[in-house]
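Removed from the display is one protein chain of the complex; every other protein chain stays in position.
Per-chain numbering from 1; labels A and B assigned in written order.
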Amino acid sequence: MADFSPPDSAVTHLPFRRRRAIPGFGLTLGITLSYLSLIVLIPLAGVFVKASGLGFEGLLHTLGSPRVLASLKLTFGSALVAALFNAFFGLLIAWVFVRYCFPGKRIFDAFIDLPFALPTAVAGIALTSLYGPNGWIGSLLSPLGIQVAYSPLGVIVAMTFISLPFVVRTVEPVLAEAERELEEAAATLGAGRWVTIRRVIFPTVLPALLTGAALAFARAVGEYGSIIFIAGNIPMVSEITPLLIIIKLEEFDYAGATAIAAAMLTLSFVLLLAVNILQAWTRRSARR
Amino acid sequence: MSILEDKSLQDPPAIPAIFHGGPLIQTNAAITEPAWVRWLLIAIALGFLSLFLLLPLAAVFTEALRDGFGTYLTALKEPDAYSALKLTLLAAAIAVPLNLVFGVAAAWCISKFEFRGKQLLISLIDLPFSVSPVVAGLVYVLIFGAQGWAGSWFAEHDIKVIFAVPGIALATIFVTFPFIARELIPLMQEQGTDDEQAALTLGATGFKTFWRVTLPNIKWGLLYGVLLCNARAFGEFGAVSVVSGHIRGQTNTLPLHIEILYNEYAFAAAFAVASLLAGLALITLLLKSLLEWRYADQLAASRRH
Partner (left out) sequence: MDITIKNVRKTFADFPALTGVDLHIESGELIALLGPSGSGKTTLLRALAGLEPIDAGQILFGATDATNLSVQARKVGFVFQHYALFKHMTVAENIAFSLSVREGKTRPTSAEQKRRASELLELVQLKGLEKRYPAQLSGGQKQRVALARALAIEPRVLLLDEPFGALDAKVRKDLRRWLRELHDKTGVTTVFVTHDQEEALELADRVVVMSRGRIEQVGTTAEVYEQPATPFVFDFLGSVNLLAGEVQNGKLRLNGLSLPTDSQLSGPVDVYVRPHDLRLVEQTSDGLDARIISVQRTGPLVKAVAALAHDASKMDIELGHLDPMALALKPGTAVRLLPVSFGLFARTPHAEVQTLPDVVPNAVPEQRGDRARA
């Protein structure tokens, strides 16, 4: 039998084997990489492998169909509106909770995370009953000719709900750490309150605000559970992309489902990249 | 005692902590807004939160009890609801411990060691957060489904993954994958390696060091992560919906059960089950807030509020 042992003992000094003061590097990194690969990376790679099997023509055929295009437009458009809506109110809420003192602050603060804790199906049926024609809010809006449930507006409402905490929770710590002295300096230099907020505070929180909005957008694009109840799922009108994947699956159109999934995954990667760049920016601007 | 060491002469404690509120607003006119602006902003913020968060929550409980308490209890006692509850608990009982082990291992190697590609690894761990749950479900169907790559092998050995408990557990693991790791990584990075090195120089083994030195330092952060992971595991809908097959009494979790009831126009029953999950969410929020208030110093910095 051939001897495969390395001719030079120096080979044992691989960086991987380098002795480290704290034990467990190999074991924990091994667990991490294996688990990550098995649960996340390999299955996700499978989608791309399968999608590439469809060829460019096949992908285009699925993604270019009017129904898919309409769903993409609805999903991304609504997610964008929800993210912008949350960017504005999230900033305002973060400001109020960091800067002001008022009764019930702690309780409200705890409730901000409700969308993270509440199952999406529960949120979905609750929002539907609220905004339905007979609901507490729906019955107020329908005389005005505004229909929320079973319309694209409903999609926006559900997306706003589930992505509400992101902006608040990313902006809050940055706002809390912002130096009071910067605002005082602006005041001694003659800047009024509004000018100070616009030119000193806002640029400080901008990276965090964008990060939060990007996270909210990513979450809203992928959301399924809460939306399908309130949207009404009318093809070409209020049908979101994740639902189309499920419809394709139920029709045993695996190729179609895969094509759409690959498109959404690509977008997830782009968003993840964007969030990472934004976070690096946040850290840098916090440091300097 | 020298005058300079007299503690009573130290800085006034009264530059108030911004976070907890404070008199800051009253004492420093230079860097705050007029009272009417403050109250207007507070009113807008609380109005928005009430409209978007409290009202839906109130709707769940109102709808659940609309037909009386008797109907409410009947809906919960139904055998299908009961088996859905059991399946939900089972999926969480599989997913949470596995993600716990993974989370601790990942946090250990990321926080205690330097190696190339660490930032990429952290990003990849976060990946499941930005993947649509429906896509997450789909990837397992593509692998384990009847026409999937591994599907035929599992079928030959008579192992059901899709439309069965393993698939539901896998989907749940995927969507709750990052929760514990991302709670622990920043916390353990903040804590550094000094304590562990001290323990090792005192003769502790690697495992003893983890058990007696590291774990006590991260236990509240760990619990926090488990809490969030668990809440998501109970509530996951999209991913589980794809892989479950919706077989009543067998592969329905509580959220899926709600959907079925709702689509059958059994609104009161749907809301009754929903109220159960909403109650769990409230308990989660309560425990989470307690952890944030009580053990703020032992959670990752981003959680201290």
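A few notes on this one:
Quick note on the criterion: a residue touches a chain if its C-beta (ideal position, glycine included) is under 8 Å from a C-beta of that chain, and two chains touch if they have at least 3 such contacts.
The model shown is predicted, which means the values in this text are computed figures rather than measured ones.
Only one of the listed residues, A:V49, A:A70, A:A176 or A:A191, touches the absent chain: A:A191.
Looking at A:L141, A:L182, A:V237 or A:A255, the residue that reaches the missing chain in the full complex is A:L182. One of A:T204, A:N233 or A:N276 touches the chain omitted from the figure, and that residue is A:T204. Where chain A meets the missing chain, the touching residues are 179, 181-182, 184-192, 195, 199-200, 203-204, 285, 287-288.
Here is the rule we use: only the chains that are shown with their structure count from here on.
Centre-to-centre spacing of chain A and chain B amounts to 15 Å, using the average Cα coordinate of each chain. For chain B in complex with chain A, the residues that touch the partner chain are 18-25, 30-33, 38, 41-42, 44-46, 48-49, 51-57, 59-60, 63, 98, 101-102, 105-106, 108-110, 112-113, 115, 121, 123-135, 138-143, 145, 147, 149, 170, 173-174, 177, 193, 196-197, 200, 205-206, 209-210, 228, 231-232, 234-238, 241-242, 254-256, 258-259, 262, 267, 270-271, 274, 277-278, 281-282, 284-286, 288-289, 293, 301-302, 305.
Looking at the complex, you find that chain A touches chain B at residues 20-25, 27-29, 31-32, 35-36, 39-41, 43-44, 46-47, 50, 89, 92-93, 95-102, 104-106, 108-123, 125-127, 129-130, 135-137, 160-161, 164, 169, 172-173, 176, 180, 183-184, 187, 193, 196, 218-219, 221-225, 229, 242-243, 245-246, 249, 254, 257-258, 261, 264-265, 268, 271-272, 275-276.
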